[in-house]
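Only a single protein chain was left out; the remaining protein chains are all shown in position.
So that you can tell them apart, the chains are marked A, B and C in the order they are listed, and the count of residues begins at 1 in each.
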Amino acid sequence: MTLLLFLAILDGLAYAAQVFMVAVGLTLIFGVLRILNVAHGSFFAIGGYVAATLGTWAAATAAAPVLALPVLLLAAVMVGGVLGPAIERLVLARIYTKEHVLQLLVTFALFMILEDVQKLVWGVQPIFQDGPVRALGQVEVGDIIYTAYQLYLLPGVALATLFGLMWFLRRTLTGRVIVAVTEDREAATAMGIDANRVYLLTFTVGTVLAALGGALASPTTSLVPGVGVNMIVLSFAVVATAGLGQIEGAMLTALLIGLGRSVAVYFAPEFEVVIPYIIMVAVLLIRPHGLFGRPELRRV
Amino acid sequence: MDRRLTLPTLAAATTVVALAIAAPWLKFVFTVALAKGLAVLGILLLLRAGQVSFGHALYIAVGAYTVAFLRPAIGEVLLLLPLAATAGTIVGFAVGLFVARYRDIFFGMLNLAFSMVFYSLLEKLYAYTKGTDGIRVPRPTIGGVTLDPVAYEWAVLVGTLALALTLGWLVSRFLASPLGQALPAIKTRETRLEFAGISAKRVLLVAYVASAALAGLGGGIIACTTLHVTPLLSYWTHSGELVFIAILGGAGSVLGPFLGAAVYELVRVYAAAAFPDAWQMILGAVLLVIILFAARGLWGMYEDLVLRKDRRA
Amino acid sequence: MTAPLLSARGLKIAFGGVKAADGIDLDIAPGEFVAIIGPNGAGKTTFINMTTGYLRPHSGHIHFDGAEITGRPPRSIVRRGIARSFQIPQLFTEHTVIENVALKVAAHGRFWRPFRPLLDAGTAAAAMRLLEQFGLAGVATARATELNEGTRKLTDIAMAMALRPRLLLMDEPTSGVASAEKFGIMDTLVAALRAERVTAVFVEHDMEVVERYADRVAVWSQGKILASGPPAAVLSDPAVLREVIGVETGHAHA
Partner (left out) sequence: MAKLTRRTTLQAAVASTLALPALLPRQAIGQQKPSEIRLGISTFLSGPASVFGVPGRNAADLLIEQFNRAGGIGGVPIRSIVIDEAPGVDFLLGECRRLVQNEGVDVMLASISSGSCLAVAPLAEQLRMPTILWDCGTQRIFEEASYRYCVRTQANAVPEIVAPLLYLMKIRPDFRTLAVLNQDYAWGRDSWAIWKAAMDAVKPGVRVVAELFPRFGATDFSTEITRLLALRPDVIFSTSWGGELDTFIRQAAERRLFERSTFVLPLVESSLERVGKTLPEGVIVGGRGDHWFLHPTAKDTRILKDFTAAYRQRFNLYPIYPTFHMAQALYGLKAGYEKAISANGGSWPSREQLMDTMRGLEFAHLTGTMKIREDGQGLEPMLIGMTKHVNEYPFPVIDRMVLFPPELTMNPIGTKGLDWVRLLTPASVQRAPAEIPYRA
């Protein structure tokens, strides 16, 4: 029983790391732009596809094991660096003044378009590139075999991302500007902050993070049409549960979901699917603005 | 009702019937479109209050599965449809009590959560729902009469058209009432509403339950038309589709949802026929263009082109 | 003296370390028109917020017409007959002026009837009568976003009056209004209040306005009522001048 629980926690942590990587970019974007980006799942999928493509190329070179991991990061930066600014400047920048529902729907339109783009570029055959997992090898816990990728790398990257972002947002000038916009957009722009640059930067960083989530997932899972669709709902649940733009909240939520899910798989498999939603409803019942969210005071 | 709507409404209704006579397959497409239009009419109510539900496919599924579950006991459309609307109302009230307290992203996401839980239930409760295989609905009677398939399809189309006209008229009346006018007030100055002694939560709840009832009815009609229901009806992309249609049609008029639904279905059919591998991309591009260049939707375009010209003349 | 319409006793509230109210006792008699003055951030608006239920005092009690209303939600307090206006007018920006007022008229009456138009004959007439009283009939069909600040202020107050209150709390009715307009606004306002026999309290920075219109002035400083009485007496009190108005005028000229 205790062994089972211990294993469940290990699995939960690994899963939480993946959930966090999927949701953190969305949380950041939502906090600053107040746009719930439905296309986030598409960035995830494209990040995965590009990583797999690059990985297949890297595997053919002599330096295969060395290249396996850097290729993931490269893919994320490439996808985020191209798609992020392009979409923010060409599409989102035109709708910042419009109603929220239109902003949401614009990203829904992008999602529909990118969904077919993936299909046209990468086809419908599942793509799998597990070079990075092989490069890192296996770990034994008791008599259970884990992959080092899952046990060390994923949680490691998630923690690095969390602390990196916290450092960036709190200690750097750019980061503080972003936080200022998150907390009070009007006051920040009144103080002379160029909101457009903040939006561009945030959206790009968020897109890179989404693509990184996909790139990190690609060695462990098959990329198929629709792989981004499922990610969207999950990351939405994380964002709402965490509270608007709360990076630490996203981590805590990811942990809750990860552990909740793995405990469910062990002890009540039937509930696995609805775990994120149950957690979300429960949290919002008690804290209507999310785990770390504060009510936005309406000035009277 | 706004007199400016009378002419386009009659023209649209006539067009639907005329096209359905010319091309029989459109009977089905239009019936489904009008049924979705009813659900979108409910979305419109929430949009007036500035709230977006990303989970209203839940109520379509509730209505549709109500018909599917009751069909063995009740074989009459005139009973099944009110029951579908009632089921939508009941579930809408229960969920609404909870979600009406929330706004914006939380409102949207909680609706999404409820619809996804329902979707999972439809798959999980395999013994009752047959999971993704879905449930067959034998063709019911209408007014006690067993109709042949073609007559049945006509009856359902005309009945749905009549329902759309009646409910569209009622909703436009509702929107002009103090209660309906309080919806945009929730969007712009919710606190002021409270300082007028009105519970914004209760106003939103009324709109929410109405929207659930409309979607439940729409779902019932879909079940009576497709005669087969599957859990996919409640999947979140279908909720997104409803919001899509609302924006495509334009939130400015009760005619918007039906216009949007008809155009949506036709664009999808022809996009799928012309580009079977990329119809989704075409729909997405249409949506993108509408939002960027005609944010008030098709109805807004119509207003700009026709009504403004009238006023100038 | 008749029983006060509104009676506050020992109200305390603090934000962070700042004591906005530190033992406030204040009575408002029926029919009075009372001005509250004091330096910025002294807690004057907080008093309105506490009285209308938007904020809950940390301690103390508020009675209205003999009944305790402390900490009740805004909705219930409004129904008892207290309405308020806002320093920054809170209009329904998607509606026209008459619709704004009519919504408030309807809020008091047949709000929950779903299929009767907002602007049916009865409600429209009542709203129009108020608009005429406030000199707003000319902008009845203008959108709330198209108005100048003075008209917005008056609309905001007309909306509060549409609730047929017995006590009206106004937050700086003339702030942001061109000084040429302010007396016109106040004349219109006072006439309307007298016609409807509404007791009113207003927070004000403009001493000319206070002197000319208020029956009584209460001076709010550092969470306490420093002085209270007829304008002529209070405004000539050197302590008040030093504590409040000195700061105030200095502030205004800065």
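FYI, contacts are C-beta pairs under 8 Å (C-beta built on N, C-alpha and C of every residue); 3 or more make two chains touch, one makes a residue touch a chain.
Just so it is clear, the structure is predicted and the values come from calculations on it, not from any experiment.
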item: Neighbouring shown chains of the undisplayed chain, as defined at the top; value: A, B
item: Contact partner of the left-out chain, one of B:4, B:101 or B:130; value: B:130
item: Which residue of A:217, A:255 or A:280 touches the chain not shown here; value: A:217
item: Hidden-chain contact residue, picked from the options B:229, B:248, B:263 or B:291; value: B:229
item: Hidden partner interface residues of chain A, rising order; value: 3-4, 7-8, 10-12, 14-15, 18, 115-116, 119, 123-126, 128, 130, 133-134, 138, 143-147, 150, 217, 220-227, 229-230, 261-262, 265-266, 269-270, 272-273
item: Touch list for chain B against the chain that is not drawn; value: 19, 22-26, 28-29, 32, 120, 123-124, 126, 130-134, 136, 149, 222, 225-230, 232-233, 238, 265, 268-274, 276-277, 279-280
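The rule is short, and it goes like this: only the chains that are shown with their structure count from here on.
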item: Farthest-lying chain, centroid of Cα atoms versus that of chain B; value: C
item: Chain centroid nearest the full-protein CA centroid; value: B
item: For chain B paired with chain C, centre-to-centre distance based on mean C-alpha positions, whole Å; value: 44
item: For chain A, residues contacting two or more additional chains; value: 300
item: Residues of chain B touching at least two other chains; value: 191
item: Residue ranges of chain C in contact with chain B within the complex; value: 52, 54, 73-76, 78-79, 83-84, 86, 90-95, 99, 102-104, 106-108, 110-119, 123, 159, 163
item: Complex contact set, residues of chain A against chain B; value: 30, 36, 38, 91, 94-95, 98-102, 104-106, 108-113, 115-117, 119-120, 229, 233, 236-237, 239-240, 244, 270, 273-274, 277-278, 280-281, 284-285, 288-290, 298, 300
item: Touching residues (chain side chain B, partner chain C) in the complex; value: 170, 173-174, 176-182, 184-185, 187-189, 191-192, 194-199, 206
